[in-house]
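For this view, one protein chain was removed and the others were kept in their places.
Letters are used for the chains, namely A and B, taken in the order the chains are written, and counting of residues starts over at 1 for each.
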Amino acid sequence: MKPAVFEYVSPTSVDEAVTALSTTDDIGDVKVLAGGQSLVPLLSLRLAQPGRIVDINGIENLSEITEEAGVVTIGALVRQAVAGRSDVVRRSIPLMAAAIPLIGHGAIRNRGTVGGSIAHADPAAELPTVAACLDAELVAQGPGGERSIRAADFFTGFFTTALSEDEILTAVRIRAAGPGTGAAYEEVARRHGDFAMAGVAAQVRLDGDTVAEARIAISGVDLAPVRASKAEAALAGRTIDDAVLDEAADATVADLSPSSDLHGSAAYRKHIAGVLIRKAVRTAAARARETL
Amino acid sequence: MNTREITVTVNGRKRTVNVEVRRTLADFLREDLGLTATHLGCEHGVCGACTVIVDGHTERSCTQLAVQADGREITTVEGLATGDGELHPVQQALRDNHSFQCGFCTPGFVMTIYGMCEDKKAGRPVPCSRTEIREELSGNICRCTGYQSIVDGTEAALAGTAGKES
Partner (left out) sequence: MAGGSAISGLVGARVHRKEDRTILTGTGRYVDDVQARGMLHAHFLRSTVAHGRITSIDVDEARKVEGVVRVFTGADMSAITEDLSFAQPIPGLHSPSYPAIAHDVVRFVGEPVALIIAESRYIAEDAAGLIEIDYDILDPIMSTTAGLADGATELFGDVPGNVVHTDEQLFGDIEAAFSQADHVVEQSLDQHRWACNPMETRGGVATYETGSGQLVYEASTQTTHTLRFLLAGWIRQPIHQFRVTANNIGGGFGLKFSAYREDVAVCAAAKAVGGAVKWVEDRNEHLVAAGAAREEQLTLQAAVKADGTLLGLRVTMKLDAGAYPINPPATVYAGLVRTTLPGPYKLPAYHFQHHIVATNKASYISLRGPWAVETLVRERLMDKIAETCGISPVEVRTRNLITLDDQPTKMITNVTLENVTAAETFQKLVEMVDLDEVRRQQEAARAEGRLLGFGVGTFIEPAPGTQEFWAAVGFPFGSEPCRIRIEIDGKVTAFTPQTPHGQSHETTLSQLIADELGVGFDDIRIVYGDTDATPFSMLGTGGSRAATMASGAAVYGARELRKRVLEIASHMLEASVEDLQIADGVVSVKGAPGASVPMGQIAMGCWLAPDQMPPGTNTEMEFVADYDGEGGGFSQASHACWVEVDQQTGKIEVQRFLVVEDCGKMINPAVVEGQVIGGIAMGVGGMLLEHSAYAEDGQYLTATFMDYLMPSAPELPEIEIEHMEFETDKVVGSRGVGEGGTVLAPAALLNAIDDALAQVGRPRITETPITPTRMLELLGVIEKE
């Protein structure tokens, strides 16, 4: 289990990185290396054998978290642990703050990046689900300059995204949660820190007792995170009780067709998606109430 | 061969070495620097045997490249006990609690627990209950012990570490 030969470049600016990604001549695959917590194991297993590695860790301005005009911008290189501890994230993106402790283990989060997790697009991962749930804008830079991609368009399939080969993800932009908003991330994994068999991200904004807005996304039940639009619609304008939760969960679960693997059958994933929707929405609503 | 010169400070000693770019940090420490205390249990990030401290944080050494350590400061188990054979208080706490058996997972646990104690010193949050300690140790796998003795040792190590007044 040792990586195959590759060429290594360590640009110090995004422009340099993009150049390294786009001038690929006979090199074969080129891969961005961020936290390496997914990529390096793949290199060691030789499941990935890129001709060139573009290590973006030396790029300076990708590690900042800022909040401006109600939008939080998280640099792609921000370590998951740093994001999890950040006051801005805890205050303005409580869903992300709730999700991060569920990612792997301390030593993984100390190195793994927010951008890396989103670019990797594991359908069971937390941060892509958070991005889908909150309609994050994913900022990419390529030879043609910068563009911003809506999460709904970003996750295009199993471990695949709308990023083109010569683009890097530079930042994630998420609208700050306003008052009356609560969030929860609930999941079931085989062990503490494992990728979940299914997970649910929920953010609920309350207006008095009624739901002004519910945002729900599900991991682990499809090739990419799934937005639970039917559940969101079922909750909007309603007061949360068991019947409403059942209605919301059932509406969504009926549409899911997850696949089976060793860790959980399709029927299992479908079932727990419903369980987790109820749980996450209830918790998110309770937290929303606390802020009122 | 595709190599690069890097300068790394390992256990307080500055080293400048030419490394192949595909070499993992773990292999660099073990093979090039001869620091074989850092063990490899899986080489894919799961078992934690290769855990070291990089710039003050616990990280896996099997999931990063040696070239990425350029300019950074690394502590391995070899950097804990003093030369005269005195165990570091973390090691002593683990010894007092019969924490380990075969020893293969051990360096990774020692560094993870050392990391917790450093966090405590710096006034960062650390696990309090045994349940929290178990969660904090979840990234390290031990096949021998069933963890209970390691949790005992961690409790003792944390108790023996003075925290920053906050």
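Convention: a residue touches a chain if its C-beta (ideal position, glycine included) is under 8 Å from a C-beta of that chain, and two chains touch if they have at least 3 such contacts.
Just so you know, these numbers come straight off a predicted model, no measurement behind them.
Shown chains touched by the undisplayed chain in the intact complex: A, B. Looking at A:I27, A:L45 or A:L292, the residue that reaches the missing chain in the full complex is A:L45. Considering B:I6, B:L25, B:A69 or B:I150, the position touching the chain not shown turns out to be B:I150 (whole complex). Contact between chain A and the absent chain runs through residues 1-5, 41, 45-46, 188, 190-195, 197, 260, 262-268, 270-272, 275. Where chain B meets the missing chain, the touching residues are 20, 22-23, 30-31, 34, 36-44, 46-47, 49, 76-78, 80-81, 85, 87, 91, 94-96, 98, 100-107, 110, 130-131, 133-135, 137-151.
Following the convention adopted for this analysis, only the chains that are shown with their structure count from here on.
Chain A and chain B have centres, each the mean of its CA atoms, that are 29 Å apart.
Interface residues of chain A facing chain B in the complex, by the touch rule stated above, are 1-8, 10, 33, 36-37, 40-41, 43-45, 53, 55, 57, 81, 104-108, 110-111, 191-193. Only residues 2, 4, 21-22, 24, 27, 43-45, 48, 51, 57-60, 62-65, 67-68, 112, 115, 134-136, 138-139 of chain B touch chain A when the two sit together in their complex.
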